[in-house]
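With one protein chain held back, the other chains of the complex are shown just where they sit.
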Amino acid sequence: MRIPCPLCGPRDRREFYYYGADDYLRRPEEGAPPEAWDAYLHLRDNPAGVTRDLWHHEMGCSAWLVVTRNTVTHEVISVRLASEKEAAK
Amino acid sequence: MRLQGKGLIDRTKPLAFRFDGTQYTGFAGDTLASALLANGVRLVGRSFKYHRPRGILTAGSEEPNALVEVLEAGGQQTPNTRATVQELYEGLAARSQNRFPSLKRDLLAVNDLMSPFFGAGFYYKTFMWPRAFWETIYEPAIRRAAGLGKLSGKHDEALYEKAFAFCDVLVIGSGPAGLMAALTAARAGAEVILAEEDSRMGGRLLSDAGEIDGQEGLAWASGVLAELRGLPNVRLMTRTTVTGAYDGGTLSALERVSHHLADPAGRPRECFWRIVAGRAVLAAGALERPIAFEDNDRPGIMLASAVRSYVNRWGVAPGRKVTIFANNDTARQTADVLVAAGVQVAAVIDSRADAPTTGDYRLYRGATIVGTQGRHGLEWISVRDANGERRVETDCLAVSGGWNPTVHLTCHMNGRPVWNPEIAAFVPAENAVPGLIPCGAAAGVFSTAGCLADGQRAALAALDALGRKAPTLALPKAEDGTYAIHPLWAVEGARRAWLDFANDVTVKDVKLAAQENFSSVEHMKRYTTQGMAPDQGKNSNVGALAVLADATGRAIPETGTTTFRPPFVPTSIAAMGAGGRAAGFAPQRFTTSHAASVERGAPMIEAGLWYRPSYFPRPGETNWRESCDREVQFVRERVGVCDVSTLGKIDIQGADAGRFLDLVYTNTFSTLKPGRVRYGLMLREDGHVMDDGTTACLGENHYLMTTTTAAAGLVMRHLEFVHQALHPDWDVRFISVTEQWAQFAVAGPRSRDLLNSILDEKLKPEDWPFMACGPVRVGGVAGRLFRISFSGEHAYEVAVPARYGAALFRDLVARAETMGGGAYGMEALNVLRIEKGLITHAEIHGRTTAFDIGAEKMISAKKDCIGKAAAARPGMIGPDRDQLVGLRPLSPGKAIGAGAHLFKQGEAAKRENDQGYVTSVCWSPTLDSHLGLAFLRNGRARHGETIRLVDHMRKTDVLCEVCDPVFLDPTGGRARG
Partner (left out) sequence: MRYSGLKVITEGLFGNKGWRPAWRNPEPKAEYDAIIIGGGGHGLSTAYYLARNHGMRNIAVLEKGYLGGGNVGRNTTIVRANYFLPGNSEFYSHSLKLWEGLEAELNYNVMHSQRGLINLFHSDGQRDAFARRGNSMVNQGDDAILLDRDGVRELLPYLDFEQTRFPIYGGLLHPRGGTARHDAVAWGYARGADRRGVDLIQNCEVTGIDIENGRVTGVQTTRGAIRARKVGILVAGRSGQVAAMAGMRLPIESHVLQAFVTEGLKPVIDHVISFGMGHFYISQSDKGGLVFGGDIDFYASYASRGNLPMVEHVMEAGMTLMPMIGRAKVLRSWGGIMDMTPDGSPIIDKTDIDGLFIDCGWNYGGFKAVPASGWCMAHLMATGESHAVARRFRLNRFLTGHLLDEEGTGSQHNLH
């Protein structure tokens, strides 16, 4: 498996640390109800198909990446830096 | 028997070898199988379950029968080696396997007589009574009988390597299709790797005669190879099997680097390749398949293509009187080869009623074989046709049930091959593995001309996908015959007719599976074990499927297939695990004081990937405790030195650094002034303690965070996440400086005196209160000093650039020794911190909260922090939680063990009564008592209570008093003073 890091180019999977679904990007505000935190920390769509998840180029440039990927075929569709805010949804 | 004038062997180089202790001779270029056949050896192995005598079925890596142990000097051996792949070398020694006491007389051959009771899945129905007999009697007997070859039991000391390779086009297989593909891609300037499993390039051209471009096929191949060899963009790899197709164009391959050498002379045995290819062309050919008929497994019964290989490539006649049984045109081709080589063809049995009749041999059309005889090798066969049954004497039977394209790699990403009724075989599904293009026989194209054209097509497709322009080469002329086959999987009425030779799965077994409703193909496979033998179902999958389809009244495509999974050929653990042997498994990290510690006799122990000194023995000390007690004492009374460089150090800078620290720590750091250090607690977002440590403010917007040794990487990653993912607009940057600084704790009442003796400027006490930090110069070197303490004593940590670490450590220790102190190790460090109730990862083991360790007040109410919300969940706080306490045995000399559980006095030691557990223990020379840290249910409310500690593991049962975890100097006066 290879991930094209926007900064370093395509690299072997073993250079990256995996963190899970990109839900983790949307941290609730302080004081949000427990259900919001439960959803943030635990509940997942867990799709069989296209998903977006977070990878850290730990053995490379240290960038956190948002990878759009297919969980059934392992196809990597696109990659962006987590620090670049996603287009408003 | 050798055939004169035939074969690609080098008759000028005879090689002596041994099989089962008998000495034989072969030639350079032989495989063990060809050499055995040349010496008239037909019986080579025993089958898995029935211990049936077995010979050589194939001439390739798919061999199910001729598996042997290859022996090495020193007692090492390689079990389950395919005699058909093992190249001969001078002195090769091999032994048959899975037989006792000898290959000829194998006692377990009685299993064959018991076969009516040993059908598919019989073991699920018996051996259940009495229950206790399973582990003691039945299972050991089954295990001994099962298995094939033997491991030596010795460490595998041979060399193995791993490598990466990158190319534009990987061509797998070097037959006509592969050569044509490689040539096309190479001429277009692409980086090409041509990988071939065999020791020689050429594929079927090595075995089957035929013209290409007006010359012998092999001569054409040599020409192509010569050209490829001359090109700088081409890498030719023989003895290299592509074993797996993975994501992102990554393929794995196994190179047998020195299996063929008597003396590897420093070369590795094998190299495991990870090849990243822009495109891959699968030109791996096809595998011939057997036909199931009664007793079709005797030594002497071979695949027709293998017979031709032995004749043409190795110059060996596999028998004196050969018969042929086929359902396709291979029958005639094989007969012609034999006749041309001067080998007698006793009969050709063609199952097709309309088989062509040319040829100077006895032909039975529309005939089948209904039985065979010969205990250790084939003697005769029974042929049945419209005219009845007759016996034909023969010592070698060449069988062809048609060809299966080598689709295996195309299945590695869950692709299912599709049935092509024209060739009665599965062919690769379209785009089954992204970027892998099947061609030639692997794609079901069975003529030489077709393969050449298809190889070129595949290469052009690959080049096009890579955006390269390529000239179309003129295709060489070659045979373009048709392949006519009439499916025949199992001869009617056949029962003990083998489908899976190695695992002893017969037609009868598959039918029994269907009868018992194991009728999905996966159920059949699992119930009968078909396809799970060393040949991975290569010889049996399609046949077994066809028999199942027939038994369940379904068509083959409707019945489905099982999947092939990596590796394509069995691949050694050593090759895939190359580099992992001994210390190679994980990096080793050494501190700058390592050599000095080793010189002082300190046992170095693992701390994560680091090595740290356990203790520093002195002459006369007989065990670690004596050394440890001494080290603790001198820290408490004088001064000790300890290397603490392994703690993570993260340099943090930026206008938002303070704000950032406030978010990742539970407590506030933005108020920390330059020159000051603060202890911080860090939570995971799930509310549990992740790590703790001190962070120093070195200047405005400049901090140095320390982490525990264990969590250094975790914390770094976490900080990057919080910054990049949650607050990318904050101005803050980090870099790990763990390796850049050597840092030593100098602890004890005389620590300042020791430091003053080495610092360029003496420390003014008023400038250096507890938790101060700042720059210092040590022998002219710019360093840093922190007044922090992990021992509870007046203490400092002094840091210098790593290149000065070794010298500084030696200097500090030498000076400390003159002051009655010295170096102290992990054991003393642990005692010192337990006496002070300070926690490590023994306490913050991932399940503890700030509340549990009594630090909930450190979670600032004034601001948000990572983990704050989750830490407030009801299950994370309250009297049901186990809380940190100290334990002192009622009789101070009674040892307690970490891991012991706590019970109320007088209650039985069972789960229902469990009150907690002990995390850390020590003997405290300072307090003359054993001490423990523990987590106790609602423990903070229970100081003073007597509690029972039960340690079943070490067989102790001790009463302790529950107390505050800070045993020594609870007000912290010593550290401040």
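Observations
Each chain gets a letter, A and B, in the order it is written, and its residues are counted from 1.
By our rule, a contact is a pair of C-beta atoms (placed from the backbone, for glycine too) under 8 Å apart; a residue touches a chain by one contact, two chains touch by 3 or more.
For clarity, every value in this text was computed on a predicted model and none was experimentally measured.
When the missing chain is restored to the complex, the residue among B:R384, B:H412, B:K868 or B:H930 that touches it is B:H412. For the chain missing from the display, the contacting residue among B:P567, B:G693 or B:P889 is B:P567, taking the whole complex into account.
Among B:K104, B:R144, B:R391 or B:K857, only B:R144 touches the chain that is left out of the view. Screening B:K154, B:R391 or B:K477 for touch with the missing chain picks out B:K154. Residue positions on chain B in contact with the hidden chain: 48, 76-80, 98, 116-117, 119, 122-129, 131, 134-135, 139-140, 142-144, 146-158, 160, 162, 244, 246-247, 250, 252, 272, 274, 412-414, 508, 512, 515-518, 520, 522-523, 526-527, 529, 532-534, 536, 565-567, 570-574, 576-586, 588, 605-606, 684-688, 841-842, 845-847, 870, 873-876, 897-901, 909-911, 914, 917-920, 950-954, in rising order. In the full complex, chain A contacts the hidden chain through residues 1, 12-14, 17-21, 24, 34-35, 38-39, 41-48, 51, 53, 69, 71-74.
Operating definition for what follows: only the chains that are shown with their structure count from here on.
Centre-to-centre, using mean CA coordinates, chain A is 27 Å away from chain B. Those residues of chain B lying in contact with chain A across their complex are 246-250, 274, 276, 413, 434, 685-686, 717, 720-721, 723-726, 728, 864, 868-870, 873.
Across the complex, chain A meets chain B through its residues 1-2, 10, 12-13, 17, 19, 24-25, 27-28, 30, 32, 34, 37, 41, 54, 56, 58, 62-64, 73-76, 81-85.
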